[in-house]
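Only one protein chain is missing from this complex, and each of the others stays in its spot.
A, B, C, D and E are the chain letters, set down in written order, and residue numbers restart from 1 in every chain.
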Amino acid sequence: MATATAPAQAGQSSVEIGAARTPPPPMPTIFLSGSANPNLRDAVELALGSRFIASTCEMFPDGEVLARLDESVRGFEVVVLQPTSPPVNDHLMELLAIVDACRRAAATRIVAVVPYFGYARSDRRDGRRTAIMGRLVADLMERAGIDHVITIDVHTPALEGFFRVPMDNLTAVPLLADALRPRVLPNAVIVAPDVGATRLANRYAMLLGLPVAVCQKQRVSGTEVSVKRIIGDVSGRPCVIIDDMISTGGTVVECLRALREAGASANAIVTATHAVLVPGAMGKLSAAGVEELIVTDSIPLTPETESSTPRATVVSVAPLIATAIRRLLSGGSLRELY
Amino acid sequence: MATATAPAQAGQSSVEIGAARTPPPPMPTIFLSGSANPNLRDAVELALGSRFIASTCEMFPDGEVLARLDESVRGFEVVVLQPTSPPVNDHLMELLAIVDACRRAAATRIVAVVPYFGYARSDRRDGRRTAIMGRLVADLMERAGIDHVITIDVHTPALEGFFRVPMDNLTAVPLLADALRPRVLPNAVIVAPDVGATRLANRYAMLLGLPVAVCQKQRVSGTEVSVKRIIGDVSGRPCVIIDDMISTGGTVVECLRALREAGASANAIVTATHAVLVPGAMGKLSAAGVEELIVTDSIPLTPETESSTPRATVVSVAPLIATAIRRLLSGGSLRELY
Amino acid sequence: MATATAPAQAGQSSVEIGAARTPPPPMPTIFLSGSANPNLRDAVELALGSRFIASTCEMFPDGEVLARLDESVRGFEVVVLQPTSPPVNDHLMELLAIVDACRRAAATRIVAVVPYFGYARSDRRDGRRTAIMGRLVADLMERAGIDHVITIDVHTPALEGFFRVPMDNLTAVPLLADALRPRVLPNAVIVAPDVGATRLANRYAMLLGLPVAVCQKQRVSGTEVSVKRIIGDVSGRPCVIIDDMISTGGTVVECLRALREAGASANAIVTATHAVLVPGAMGKLSAAGVEELIVTDSIPLTPETESSTPRATVVSVAPLIATAIRRLLSGGSLRELY
Amino acid sequence: MATATAPAQAGQSSVEIGAARTPPPPMPTIFLSGSANPNLRDAVELALGSRFIASTCEMFPDGEVLARLDESVRGFEVVVLQPTSPPVNDHLMELLAIVDACRRAAATRIVAVVPYFGYARSDRRDGRRTAIMGRLVADLMERAGIDHVITIDVHTPALEGFFRVPMDNLTAVPLLADALRPRVLPNAVIVAPDVGATRLANRYAMLLGLPVAVCQKQRVSGTEVSVKRIIGDVSGRPCVIIDDMISTGGTVVECLRALREAGASANAIVTATHAVLVPGAMGKLSAAGVEELIVTDSIPLTPETESSTPRATVVSVAPLIATAIRRLLSGGSLRELY
Amino acid sequence: MATATAPAQAGQSSVEIGAARTPPPPMPTIFLSGSANPNLRDAVELALGSRFIASTCEMFPDGEVLARLDESVRGFEVVVLQPTSPPVNDHLMELLAIVDACRRAAATRIVAVVPYFGYARSDRRDGRRTAIMGRLVADLMERAGIDHVITIDVHTPALEGFFRVPMDNLTAVPLLADALRPRVLPNAVIVAPDVGATRLANRYAMLLGLPVAVCQKQRVSGTEVSVKRIIGDVSGRPCVIIDDMISTGGTVVECLRALREAGASANAIVTATHAVLVPGAMGKLSAAGVEELIVTDSIPLTPETESSTPRATVVSVAPLIATAIRRLLSGGSLRELY
Partner (left out) sequence: MATATAPAQAGQSSVEIGAARTPPPPMPTIFLSGSANPNLRDAVELALGSRFIASTCEMFPDGEVLARLDESVRGFEVVVLQPTSPPVNDHLMELLAIVDACRRAAATRIVAVVPYFGYARSDRRDGRRTAIMGRLVADLMERAGIDHVITIDVHTPALEGFFRVPMDNLTAVPLLADALRPRVLPNAVIVAPDVGATRLANRYAMLLGLPVAVCQKQRVSGTEVSVKRIIGDVSGRPCVIIDDMISTGGTVVECLRALREAGASANAIVTATHAVLVPGAMGKLSAAGVEELIVTDSIPLTPETESSTPRATVVSVAPLIATAIRRLLSGGSLRELY
């Protein structure tokens, strides 16, 4: 083979090319946020040690939103922080408006940090004539100009495949497990309130050294009626119900009923990354005997929620987001944040 | 030239090909609507003589929307009726969800009838670092799968160019002029409340045989302060202020002030296609001396608005929409509806 | 409201427009197939009563494929039948080649019937730096020109959302349940070999009036080792292991081991829609005590497989595909085929 | 195999489905043309027996073009006839403008008949930093909305691959061969003026029963100078130089020089599909001894050209285009027009 | 809230990330121009202090253009200077060809500086079946590969929304106002020759401290005839007619007639950014009494124009373009150039 000349050629250039494995230099970056979660914005700003620039996200009296940037973003990578929490359509349009403004202002690359990703549960049609909102929202985001998406504990793993652009899904489970640890008794059990949450329950169980039980919906043969049954041993044990999000509280309430039928101890701790908590949800949880709620600040709690029972403990995802952004910009690995 | 053989060949086929100018056969069509304006949906159904199929546009407790179709639309052209009136973001997402559901259910072609088109005023950046929401919304609609858009008296003619798909902008001006005719005195004057409405004022003036005046914002040299001045003779005349939409009422109120300074008679009729009328707008108009408001049903009036002063006369655009759809489907010309 | 004139206008046209709800006329259609499953092609041809046109799918000596159509498809809707079974990459490229040839030959619309859809299991990255092959393949198919996809019992429901074009996922479960019915004892139990198959197991259980058990992988706390455990009562019962596909047989073998530990009766029937059955799979199944295998002809069995034990019973999906195509073309509902 | 039920099901529907092989019904079609070749438009109209609708292709005093349609094209398939002959950029922009007008007027499908396709010679970069204009023009046409392209004897077969939409390349060679037949002596030879025209020469040779010679450019070793040499026996024979187009005449003149050196008889007939014939070209051809020029009317001859020597015989491609359009619309095969 | 750990983490990294607000480093850039305005290219080169690389923009004898780059642009940002002035189609195709050559040569980003943007007036259909050329041209430019567009005093602000890529519209009004200042008397008035130019007139008026008048087209009721009337006080005053461009001169001539009827003083200065000035325009302006013409060099004046009356004063936009490019590359704000 005539490769004899290659090493010599390579030798002379190995110095500059061989250094290519050093991480790419951090891109000049600008941080922006929408109006969905100002407290989280402040916390990320603090955790990151980097100021967010002012952007005006006006909502006109007729409900139309408009984004305006106060500083030039030309040539910068822009990181936009905006959960698409309720009112989900307003927060989504605001995010798209900010992205449009950044793209037209010639930003080089636009990263959307969407700690809570609305519409993620609509990920299939299941034989019905519906929309697939998760894919639709992914398409709208890409069309507006988003180049990279960061989420936390997103409801469906398929969301990654709905995007063509890179999507990194971080997890708050270790943070929530840390908050749970001092609160759980040694004989507690981690409960997945439906089959879809089994995987998540396993993650908590591994971190806390506890067993898992699953609340499974079972159809009674020949009828349309379904009942919830607990798989796994829960009798006499205190339970920690975990989920990615709590919205109306209905799933948790049904799970608690099944737990009690299965002989679990009366009260329970509920843990979830995203506290959607629609009006009325706290009342339901309280009435069903939930003692404590451990959630993150991916979505801001309303004052009503904060002063209701069950007592809500809020763990901040700001350090998680700050670390992810820092690694994203400096080329470090995001894998241990998954 | 060697074309001698052509006529013979043509002759034998002129029968079948020569008939091509007959309009294309009407495509099988299905009518759907979102939840933004059920009364208009009913009126169009009546005017068209064709039933709208049921579609369920759920809004979940957390504000997420989902569209579900009750009948197969496979192979049909689908006409979706949904103004993107306030709450604009909810109505827009609902429209996009319906379109996504239709596209996934294999509809052949999707026509969106958007009698009031939200975000149409955001059509330029004017040197600021903002979004251009009109183009963004056009992109979102095309991405969701809309193939043709029908609007009425849209705020900016540039909207057509924001779309790649066909857009037809109908006009309710003749309908509103018919309603105005018995109400205006012979010495009345049509007033455009800003320069942008001049063209629209000319259309009313032509139909009613009345002169035009324009209320122009003028910057006072050397200062940032601008004043409104009336161009044209209004002294002692009753005025009809016309516009494409009334939102907060601010523009009309300023115009009335300038009209009074110019000696116009005290009260005025206000006519606009789209009654956005945010809370508080009716009070402002009433306080400023508006006697009567003539609008269309492109946006449903709230019960509060209907029972307020000034008295609101509502002209239905349902016959206009029905005629447009009928011609759209049967290949007739839409030009006289412009 | 000024809608009084609408009914009159509507009346005159209600005849032609009101008839719009009749299904759209069947489009002229041409049927084509690739080389992946000629027996299924013949069976569908028979079931449909409509000839497939000849297309030459050459594979050159160097492995490149080329599609050539023997008849004009200009102006036709084309239905292409090709499972992307092993050798998956060759069958996929052949499908794309046929689609490219049809698009360039001016077919109006291209429907791909892909009874077995390869790469459907690769639907997420799960924190690793991998491709998402399911989405990649969907993109390649759309790029080549596929307008509609029909699959059967596809591995992941998210596949629908990976496509922008319509995708209908039919099911062979009722056909397979019919074949199972005379073979199962009254005390049998339907076993899902992993959590992901629970939903499928429920469908079989409902159709056959049998209970469900699930074989769940459980991680032993603090270690990387996982064990399989049976959830549900199987002791002394004959088992029917169901899955969407059988590839290496490994999952079934592990499940059988767990079933035996849980006291199930020795032998089992295995049912799956797709018989991928890589070389060696039949031996494994036989050694593990599988008595009978019930599969469909979505993938052709090799002669070796047909003559091996366990005995393989093949149920044809040809009537299912034929019915789906017939409804697709005539506008009937596909819902009961899901 | 459980296919027993299939035939029955098929039987009941074989009547309507089995008829699918009948050609699709002709779509309602409208014919339009740009301003590049009004005589050809008239000839096609005559050959087709179908009127072209009026479209106004204005060119403003500053050179901007604008297309305006006089009739509705909504729901029609539109066929636009426009060669992109010189001034090529004006004719191309006119074509794109007409297509944009048709797309915005909701035409169903737009077929561009481009008898002479400008920029087809720019099909590769060959190691230089140039544009590939052929692909660029294909992209512009697709972007404007062209769904199908019909050309005649296009310079490069790769043009098909530059388009994603269907492209059909017709040939005028049989028409030109018919015109040549009475003019050539039995000992004549068909001459390809460069290697690229060899294939075309073979087509003429087959139709006329004559041998082929090729004029090949050969580089003299070690220098940049290239000479033209004739491959094949031409001594004492009358020559017919054929090519797809004649632009400056330079290639033909060089070929004639080489033919004379090789002992061919003094004068020659020149045949080409496209008579680009820039100013000065006719003089060159005449001076070089060209006796007669046989071309088509794909490009209109200027009055100067028509009154110059060599005498130009024009064969009309109108019947060819009319036949192609007729088959295109009625589903017949285009293959024999290639 | 559990955010206590955030500041510590942030502290350690605030040094490197906190520096992100420094502008991004200038990208390595290459300057290119088409053939439309070589004098402006030279002036920009001088003002920028940076050499333009040679590119060969050939036009073949048949009118086809081809771009060829003499140096490698791989990895560079490329700035291409080319007004699309008459012959607009040739200059546009040349621009697209250069862009195609740059994209294929692997330029990183392509900025088109189009000082005069042809086709910008075609920005709506207004109920007619026409093209929207402004959007079409924007689409063609994006398709060819333009990533950013810089224009000067573009005719329609909607052009921004026709592009998805960033577009910055600079203004030459301050430069032209500087040139006007010594030439205008204190009692002069700035005249907008139609309503569309009112905004532009206001900018001049503010800079020069002069009042504004508007020449408005008014339709005479009941007829198709329209007359031009002057709004504002012009009697006895010298007038400065301003516009974004002068093409045939017709608008100015009509305006002058109306000014005279309104008693303005006989002669006038005319100022416009873009001197399209088709043949015959100068004669019209001269005959109508225009004393002086103040324009920029966005379009090169023909020698005939330069030697005609009215005397043309040319203000160079080269410093404006050079400043914009410099800020574009170094991250400075473009806002004060608007």
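Everything below uses one rule, namely that a residue touches a chain if its C-beta (ideal position, glycine included) is under 8 Å from a C-beta of that chain, and two chains touch if they have at least 3 such contacts.
Not measured: the values here are computed from a predicted model.
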Visible chains in contact with the missing one: A, C, D, E
Absent-chain contact - pick from E:Asn267, E:Ser286, E:Thr309 or E:Ser330: E:Ser330
Among E:Ala179, E:Val253 or E:Val278, the residue in touch with the chain that has been omitted: E:Ala179
Hidden partner interface residues of subunit D, rising order: 123-127, 132, 134-135, 139, 156-158, 160-162, 164, 169, 195, 198, 202, 205-206, 209-212, 214, 216, 218-219, 221-222, 231, 335, 338
In subunit C, positions touching the absent partner: 60-70, 72-73, 86-90, 92-93, 96-98, 100-101, 104-105, 118-119, 121-122, 125, 128-133, 135-136, 139-140, 143-144, 247-248, 276, 278
Residue numbers in subunit E that touch the chain omitted from display: 26-30, 43, 46-51, 72, 74-76, 103-106, 108, 175, 179, 297, 314-316, 318-319, 322-323, 326, 329-330
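Throughout what follows, only the chains that are shown with their structure count from here on.
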B-C or D-E - the one linked by more C-beta pairs in contact: D-E
Over-half contact-pair match to C-D, picked out of the listed pairs B-E, B-D or A-C: B-D
Far-end chain from subunit E, centres as C-alpha averages: C
Length of the line joining the C-alpha centres of subunit C and subunit E, rounded to whole Å: 58
Sites on subunit E at which at least two other chains make contact: 125, 128, 132, 135, 139, 160, 164
Interchain pairs in contact, sorted by label: A-B, A-C, A-E, B-C, B-D, B-E, C-D, D-E
